[in-house]
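Every protein chain except one is present and positioned as in the full complex.
Then we have subunit A:
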Amino acid sequence: MVLTEDINRLFADLLRAQLTEAEWRWLEEKSTASPLELMTAFVAVPRFIGRQTVALSTEQAIELAETATGLSLENWTTVRLSRVFLLTSLSVSDEATYIRHIETLFDTAEMNELVALYSALPMLAFPGKWLFRATEAVRSNVGDVFDALVMHNPYPAKHFHEAAWNQLVLKTIFNDKPIHKIVGLAERNNADLARMLSDFAHERWAAGRAVAPEVWRLTPGFMNDRLLDDMKHLFASKNSDDQKAAALACFHSNYGPALALLDNHENLKNQVGHGQLTWADLEFNDLNTYESK
């Protein structure tokens, strides 16, 4: 887990460099204020700090990567970073008080505050205590809130149990969002998820709809007869990206019948074998799989 003090210091450096002097003075003062004043400041940040995109120098990006694996500040605003900075400044001396304060902020949050709160989960103290809150973000229908927990956030991979993890991945697919932005996707992969994905694809196909080709990267380690049928379906698709997904999934499996199936598609097999085709080629961000074919 990320060390709260280290990240707090790093964020302070980033903000001091980017904010105006008056903005930074306000924020620094609030970061050492009483908890209630700090919490009010968390809410009021947009009234005192201008919203701009956070800019990182190369050195800062390297330091961030070393301090907090998996965390990305891409597309973060100064408002969001200032809020997370305040959260990492909150006193952790008393666990019950700390948890009550954070819960209050969650309970009364508007959308941008929820985004900041969920972004901050990997950096908060007592990480195990936020598990329920984290699963609530997976249940959210507000896009930015969902993304704040699911995309570029190391918290779920570290703390979710398997059933919750599988719901997170499936809901990402269901919401037409790209799974390659989930941190720890490969490490947390499991057979049950591959089965659920197959079931999900069958429902979609029955409705005349598509599944994003990238999602089949979840299957190679668990290839079996049932998934093999899905591979045949994909190879028969008119969408060349479906065929590419099947080739990649078969190639990376150790399942004989899947490798035999791939032999029927020599061109694709060669592309994968020579590294000309990888999963990265199927990492699309704008999916629209709900459009009827």
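One rule holds in what follows: a residue touches a chain if its C-beta (ideal position, glycine included) is under 8 Å from a C-beta of that chain, and two chains touch if they have at least 3 such contacts; residues count from 1.
Everything that follows uses one rule, which is that contacts and distances are computed from a predicted model.
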Protein name (UniProt record) of the chain left out of view, among "ABC transporter permease", "Glycolate oxidase FAD binding subunit", "Coenzyme F420-reducing hydrogenase, gamma subunit" or "Hydrolase TatD": "Hydrolase TatD"
Of A:13, A:103, A:144 or A:229, the one touching the omitted chain in the full complex: A:144
Residue in contact with the excluded chain [from A:114, A:137, A:182 or A:215]: A:114
Subunit A, residues in touch with the chain not shown (by the definition above): 40, 43-44, 46-47, 75, 107-114, 141-144, 146-147, 171, 174-177, 286, 288-292
